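First up is the structure itself, then whatever we jot down about it.
What you see is the complex with one protein chain gone and the rest in place.
Chain lettering (A, B and C) follows the sequence in which the chains are written, and residue indices restart at 1 in each chain.
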Amino acid sequence: MNNKMNVPLSGIIPPLVTPLLDDDVLDVEGLQKLIEHLIAGGVHALFVLGTTGESQSLSYKLRVEMIKNTCRIAKGRLPVLVCISDTSIVESVNLACIAADHGADAVVSAPPYYFATGQPELIEFYENLLPQLPLPLFLYNMPTHTKVNFAPSTIQRIAENPGVIGFKDSSANTVYFQSVMYAMKDNPDFSMLVGPEEIMAESVLLGAHGGVNGGANMFPGLYVSLYNAAKNADIEEVRRLQEKVMQISATIYTVGQHGSSYLKGLKCALNLLGICSDYVAAPFHKFEQRERGKIWKALQNLGVDVVLR
Amino acid sequence: MNNKMNVPLSGIIPPLVTPLLDDDVLDVEGLQKLIEHLIAGGVHALFVLGTTGESQSLSYKLRVEMIKNTCRIAKGRLPVLVCISDTSIVESVNLACIAADHGADAVVSAPPYYFATGQPELIEFYENLLPQLPLPLFLYNMPTHTKVNFAPSTIQRIAENPGVIGFKDSSANTVYFQSVMYAMKDNPDFSMLVGPEEIMAESVLLGAHGGVNGGANMFPGLYVSLYNAAKNADIEEVRRLQEKVMQISATIYTVGQHGSSYLKGLKCALNLLGICSDYVAAPFHKFEQRERGKIWKALQNLGVDVVLR
Amino acid sequence: MNNKMNVPLSGIIPPLVTPLLDDDVLDVEGLQKLIEHLIAGGVHALFVLGTTGESQSLSYKLRVEMIKNTCRIAKGRLPVLVCISDTSIVESVNLACIAADHGADAVVSAPPYYFATGQPELIEFYENLLPQLPLPLFLYNMPTHTKVNFAPSTIQRIAENPGVIGFKDSSANTVYFQSVMYAMKDNPDFSMLVGPEEIMAESVLLGAHGGVNGGANMFPGLYVSLYNAAKNADIEEVRRLQEKVMQISATIYTVGQHGSSYLKGLKCALNLLGICSDYVAAPFHKFEQRERGKIWKALQNLGVDVVLR
Partner (left out) sequence: MNNKMNVPLSGIIPPLVTPLLDDDVLDVEGLQKLIEHLIAGGVHALFVLGTTGESQSLSYKLRVEMIKNTCRIAKGRLPVLVCISDTSIVESVNLACIAADHGADAVVSAPPYYFATGQPELIEFYENLLPQLPLPLFLYNMPTHTKVNFAPSTIQRIAENPGVIGFKDSSANTVYFQSVMYAMKDNPDFSMLVGPEEIMAESVLLGAHGGVNGGANMFPGLYVSLYNAAKNADIEEVRRLQEKVMQISATIYTVGQHGSSYLKGLKCALNLLGICSDYVAAPFHKFEQRERGKIWKALQNLGVDVVLR
């Protein structure tokens, strides 16, 4: 592991969108701007090729380009985490090796997502995967997409293996998250991260280490401030900033319908903010003019200057 | 409304178990002990005939007895909320009238739970129900059991009607709960309550008004202390007490299998604590000796003196 | 058991709608017309207070009236089955006793539907229920509404008890239905009935005994003919009639949205056919003029004379 990554990994680790010019063309310039924007905003690490990064919608060639370019641009200024979730263990290992070769600091893996797995199968899968990985691993819980929840005891069991350094939960179920926190309470170096930004503050107040929050692509400083307020138990400031976060959630992520609203809204806003292209890979499409207008208005209501392109 | 109930209703409002001697026989003595135990523990109101109260498993005759006895024993010392959730609107109104006749302070209603309803149907249902109710109403979100989530905009819309004074969420999804909090932020008198005790503290830290927490049947003082710590933003104390709450959740509620573990464990523990009978109504059964031994050990690990019967 | 009911019960057993004048007022005249219409159409038995009968939306008083009036009108001309599904075992037994008192021939029970039950809990529930029942029992599988599927081995086990005479499956999953058929293949007197009319014919072709088909409320003769064609392995006739059944399914049941389209469409059509009121109990509502027009057109396309009211 790269010596710049402290344990437990803490803070705001944005799940980068993958800026695209087409289904199979990376927007390299946009990625450069995005990373500089995030570093300027004070984020603590970068996380690429996650759900927000549309990894599954991208060809392997493009995933590799994304890893390569992110590591090149980040230049060791902060840790880079690469998501290697795949339905094929062979392809997961391939991606992990490529990540290591380009200087990434850790990998992140959600369970295979075509077949639904049981708990013993999850344990076997990770005990099979771990020895093949050249980098430390974060487990990633994403039950709506993978059809399985890591049981707290499954996480305990997998974490007994060397190289498992943290857990990211995107279930939105904080009863579950609290159960995992309780199960891992004797492993203070095990990083507990929460996906949905709407519940990052309350999770950090109760002891979580940070958030992998999509909105930090747009407003890294806001999420870093909210994280700091929660870490410092400054409740008044937490509530003030939480309202901004909820305003983003209630406006930017709810235009249109279907599960893809979050992704389309986020990419559209990043484009309006002058950061990167808003192209969304199949099976989705970027917003048309009408939805774009709504995002524009939402940004203005947030008091944000918008770069109209 | 009874003048003793402040708005917004705040604090710990335990969802009382219904002490039973048989499928259709109330354990009146147990109920008496339970209520005195709760009042001595400092709880802020009583909530009867909810999910923890096994309402749906009880005959109407028994539900009426439970309402009558609770109101008689509570004697106006604290507000009494009665859950009237039913698949039949006629029976819901019947229960509400009986609750009012015996001096209850408010009613609570989850959507009809046999047919799954859509959002417009939810609005129509409550706009149909409300004028027939003699008491103010809390909405109750329980999607695993009712097959529907109140959309935040549905709650806003229903709450425009007079008599809707709060919302209890048992979804365990705090992204959702934060969305409702945000949607209702301009109604400071609207009570926002959270069901699962594992997330009561974090919800109150972020602005919720209290919890309808099953564990408070056993240890009312613990949950009241945790509520107070959260209300006072005493994070250190919150984390100390939260660990106790998680220990309860991880031990008392996880013996046996199927969704009924929570209920069986709770009633078994109440019996071991000398409070009331552990009979569980069909379709469930109380724990046998082996599971009972596990609950007994869990209580001892919590440092609780157990009254062996 | 009434001696007029042969085993295994076979044929078309319509799940009667409950004709209503208001949420708590039975349309007795409509019920009379409906039953005469069904008997004239050649159906083999009547099934009341099922899902199509909106049982859960009705008060107990009304459920009793429905039982009483149905038995009175049917006058022993064909078997009457009464659904006693409830969340409370006490109320289920009450309904069964009332059914027996008025001369019904059998009861039907789906699992309690508020709490989700596991398989051992299902077995216990029915072994607890059975000795309390004065009439023979059909098990009723309705997983979308009860949150549980009877495992084939659970049905085998429950059916070892005396008094269990059949199974009605509304899962729409014919892989499952075939598994139950196979599990019960050595009990030739055990009646295997299928709920959805769209798959009645294919189920009967493979050996099922009949259908509890909602559309038979409107067109009893059509479903009886289809049943007979399937029973006689007249494939050409099956396919011809199946197309009519699918036309009904694709038009009458798909107006509007939400799960309630089937019920609203069916009651609206019955009203247009001059049979009974189209009032739908809360949480649903009858169709407005616009939807009513679509049902009217659908009936005309089916070549049916409509009695405009």
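In this section, contacts are C-beta pairs under 8 Å (C-beta built on N, C-alpha and C of every residue); 3 or more make two chains touch, one makes a residue touch a chain.
What you are looking at is a predicted structure, and each value in this text was computed from that prediction instead of being measured.
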**Message:** As a test of the contact rule: which chains in view would the missing one touch?
**Reply:** A, C
**Selected residue (touches chain absent from view) among A:Glu29, A:Glu124, A:Glu160 or A:Glu288** = A:Glu124
**Complete:** Out of A:Ser57, A:Asn161 or A:Asn228, the sole contact with the unshown chain comes from A:Ser57
**Item:** Contact with the hidden chain (one of C:Ser203, C:Ser225 or C:Ser260)
**Value:** C:Ser203
**Request:** May I ask you to list the residues on chain C that touch the chain which is not drawn?
**Result:** 172-176, 178-179, 181-183, 185, 196, 198-199, 201-203, 205-207, 233, 235, 238-239, 242-243, 246-247, 249-250
**For chain A, the residues touching the chain missing from this view** = 23-24, 51, 56-62, 87-91, 94, 111-118, 120-122, 124-125, 128-129, 144-145, 257-260, 281-285
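Convention: only the chains that are shown with their structure count from here on.
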**Message:** Building nodes from the protein chains and edges from chain pairs that touch, which of line, ring, star, complete or other describes the result?
**Reply:** line
**Central subunit by CA centre of mass proxy** = B
**Message:** Suppose a student superposes the Cα atoms of chain B on chain C; what rotation angle should they report, nearest 5 degrees?
**Reply:** 180
**Asked** Where the CA atoms of chain B average out and where those of chain C average out, how many Å apart are those spots?
**Response** 35
**Message:** Where in chain B do residues touch at least two different other chains?
**Reply:** none
